[in-house]
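Provided herewith is a single structure, encoded as structure tokens, for subsequent inquiry.
Yeah, one chain of the complex is gone here, protein chain that is, but the others are all in their spots.
And then chain A:
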Amino acid sequence: MSDDDKMPGHPSGGQEPEGVVLTEEQKRRRRARSIAIALVLAALCLLFYAVTIVKLGPAVLIRPL
């Protein structure tokens, strides 16, 4: 394999990469999207908890075991 075949910035140097290799910018954007999704899911958990308490009231905790 010649030097021209090496992937720039790829940790394996001259190893042929498998699949799609993300650029640093793509990795940064994917991480930002993942964090945004995590925050939205956390906010939805809080929302469903709050609505449950509002709709059912404190009695939601009083139930036969």
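Note that in this section contacts are C-beta pairs under 8 Å (C-beta built on N, C-alpha and C of every residue); 3 or more make two chains touch, one makes a residue touch a chain; residues count from 1.
We take it that contacts and distances are computed from a predicted model.
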item: Hidden subunit of the complex - UniProt protein name among "Protoheme IX farnesyltransferase", "Monosaccharide ABC transporter substrate-binding protein (CUT2 family)", "Glutamyl-tRNA(Gln) amidotransferase subunit A" or "Ferrous iron transport protein A"; value: "Protoheme IX farnesyltransferase"
item: Where the missing chain touches chain A, by residue; value: 4-5, 7-8, 16-17, 19-23, 25-26, 29-30, 32-33, 36, 47-48, 50-51, 54-55
